[in-house]
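Missing here: one protein chain of the complex. Every other protein chain is in place.
As written, the chains take the letters A, B and C, and residue 1 is the first residue of each chain.
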């Protein structure tokens, strides 16, 4: 596993990209697991465009380390997922428009875009819209998420996970993009979802060379370089 | 109650945020009650990005104090609501797209987003689309608003109230956001609205710690700091 | 009637506002009648953000005066309307998204917004989608427009007229706004249009004090001041 300073720098890069793309708007937070299994790096309860790498730090039980910033009350989203998902090393929570809107719609949020084949196992809907500000609610959400890459929190938002910060950013981008595209199609009538067979093939190609993940992360880094130069 | 200078500074901050978010566009105005029960601080009939704190002032009967700016002709919206709603200390009027579009739609504007549970008592529709530029029309609108947090003025706009400037800004943000989200869902088919029970629970949590209100106000302050630095 | 230099300065201000609002995008042009009944001031075939007042000039038969810029091939839209509509002193042509989309839709473009009551006489649909680059086509379009404030050119764009540049800008803004709002409502189901009685009352109030026209023109001037300072 990478050094904390490396992970924190990636989180700060991810923050700026996701902020400028509108994901953070007032309520988003992101995190990553550290080499120390008892700790995570989590974004402060900040609403500004810039978060410094040294502003990320919290243990799994809510103890704050090395930073005096106010932390998001919903940190149990992150800690409880890390506890039950050893394959997950980065977690994000947003209220993003399109995937969340599917949570209260009669239409299903399923892949209509080949990159979204990574969500082919499904995006479960968590039935409780309340803030996840207790351990109990975090456990409940982690249970809804199960082995999947994302869950919609009904009438609230989404949670998205990845094996590293790069994958969390790519999955976030793809989830929103797929929901946006599916909405455009669905607002005109019936939608043709990807078949299981096609989704499996698309996903296998993506996970084999991880090209689209790297490409989205490159786009993120490139954006941050351009806006900070 | 706060000093007028403190309230006026908050209104100027709110103006800049709401302006940049597109709420003001040509027609919006905001106000706050002062410690003097006969006066309110109301935005001038300005269309610029920046309004100075000292440009806000009017009495409840339309007499202008301490400023020579042109005032919005619809000031009776504000004065009549303050007269009938002692719990309200800040009022806003906008023509914002999504809530207003529900006023001429067969679909209902009801909460599909947990933060919008604060509107669970309902958002009544005022039947008269005309400018509210007389006391009589202001009284009529205040009657439609009744004890609620907002009303849609059919084919015209919305009026939103709060116990202070911060709450007015948060309620504005949430009303627009909820309408935007509900439109996305409704354009695809049937919508699942929050049940009374769930709305009551969400609202109780919000009003208990007021976290989301503070967060939206922080976002407002943060935005203004970034664009003015 | 105003001096040409005054009219040209207003057209340059209008251009910048309409450009930044997305109306010009590649294909828009605007004009105004001059005191000399044989001439109009028309925007050059420019696609840049800035057009100088001295770049506007053409006679009613396509002869170019005082400028060597390339002129829009569709100048007969303007000249033929000026010839048949003595009440009109400013004309605009755009391909703007929302009103144009109603021209190929089963839904009607009618007022759902009180300011759009100025279009209560109707917005006729011109059946010919081709470029209006001949006098014959200009005459045909002017005939479709008849006594109205605007016409939709099916599968092409819109033409909007005003008694002066200020009114042309306000009518443009209101036509697009009304179509945008009506689309949001119509994409969710049935729409409640304004009744004839209500439209007549709203229009009478608007034309009496012209407040909304002045306000939109102020917004235009204010925008240009902010972006050019």
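Observations on the model:
Here is the rule we use: a contact is a pair of C-beta atoms (placed from the backbone, for glycine too) under 8 Å apart; a residue touches a chain by one contact, two chains touch by 3 or more.
These numbers come from a predicted model, not from an experiment.
The missing chain, though absent from the view, touches A, C when the full complex is examined. The hidden chain makes contact, of the residues C:161, C:186 or C:199, with C:186. Seen across the whole complex, the unshown chain contacts chain C at 25-27, 45, 47-49, 73, 97-98, 100-102, 104-107, 129-131, 154-156, 183, 186-187. One chain of the complex is left out; on chain A, the residues touching it are 111-114, 173, 180-182, 184-185, 187-194, 198, 201-202, 205, 211-212, 215-216, 218-219, 222, 225-226.
As a convention for this text, only the chains that are shown with their structure count from here on.
Under half of the residue numbers found at the chain B and chain C interface occur in both copies, marking it as a different-residue contact.
Distance from each chain's C-alpha mean to the overall C-alpha mean is smallest for B. Centres computed as Cα averages put chain A at a distance of 45 Å from chain C. Counting partner chains per residue, chain C has residues 187 touching two or more of them.
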